[in-house]
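Here the complex is missing one protein chain, while the rest keep their positions.
Entry: chain A
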Amino acid sequence: MSKIIEVNGLSRTYKLKEGLKTALDNVSFEVEKGEVFGLLGPNGAGKTTTIKILTTLLLPTSGEVKIFGYDVVSDSNKIRDKINFVYGGEKGVYGRLTAKEYMHYFCTLYKIKNNNQNDLINNLLTLVQLHEAENQKIHTFSKGMIQRLHIARCLINNPQLIFLDEPTIGLDPLGAKLLRDIVKQLSEKGITIILTTHYMQEADELCDRIAFIRGGKITLIGKPDYIKKSCNNLNLFEATLSINDIEKLQKENFFRNLSIKTIKEPYYIINFEANEADIEFIMKYLSNFAEVLDIKKKEISLEDAYIFHMREVINK
């Protein structure tokens, strides 16, 4: 397999009035051809900064970034032909144009021959299901439509590598699903995709590999399964109880990050973490407080892993 992205010791600082702000601190990773690679992390972690550097829009302060083997600083023109990007949100469009005019404008910018533009635009707008709105002015579009228009725009130059920065932000469930389906289709065609999102389930569904980033550093990287397994000292339990004094349970340190859902007094569903992995032991311990109707160890989701991991990073 060939490496499409090679990032080595990448750092980036911004000059602010108050001094220098480090947005990326010695980041290294690689992405293989055809992968869907997720960058996940809290607000301000450095995801957008990373994407801006990889799309040649921002210069690194130090370190080396190669895309298709070309350096982002010295060979940006060779990279730009082969990539494209979509930033989430409603910006980046010309509201007074129709979808079709917008596409035509970018087709001309990307030097698509006039004769071929109509077919290309038809295909792309059909792919993102905007065909029927092609003559509608963009300022009348919903968020989801704008987002899909961006996807259509970013496919004009037939890119081999696409960057999607929070593409589903603010979309309704159907809109988000449509977008995920498009991402899957593109991935099936062998296009490499870099994705950032705050929706863990989305990342889990789409990504072949994930990097957790926080405070400008990559703290964990691997396949979603690996990331979930890396939380091997995370024991999550869900129990259904009949209990008279729920407050007593809340005071107990044994049950960490306890959340309680009342079904109907005295019946409750509780979720918690414990240091102990043995379910028998937990059940015994719980019976000191309540009648345990049901208990199971929960499978760790990417979201659980994310929360656990980010907490660990802070505590370090």
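Note that in this section a contact is a pair of C-beta atoms (placed from the backbone, for glycine too) under 8 Å apart; a residue touches a chain by one contact, two chains touch by 3 or more; residues count from 1.
Operating definition for what follows: contacts and distances are computed from a predicted model.
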item: Protein name, per the UniProt record, of whichever chain is missing from view ("Succinate dehydrogenase / fumarate reductase iron-sulfur subunit", "SoxAX cytochrome complex subunit A", "Thiosulfate oxidation carrier complex protein SoxZ" or "Transport permease protein"); value: "Transport permease protein"
item: Residue, one of A:Y14, A:Y226 or A:F281, that touches the chain absent here; value: A:Y14
item: Sole residue of A:Y94, A:Y226 or A:F281 that reaches the chain not shown, by the stated touch rule; value: A:Y94
item: Residue of A:L57, A:I263 or A:A277 touching the missing chain in the full complex; value: A:L57
item: Missing-partner contacts on chain A, residue numbers; value: 14-15, 49, 52, 55-59, 77, 80-81, 83-85, 87, 91-97, 101, 104-106, 108-111, 114, 153, 157
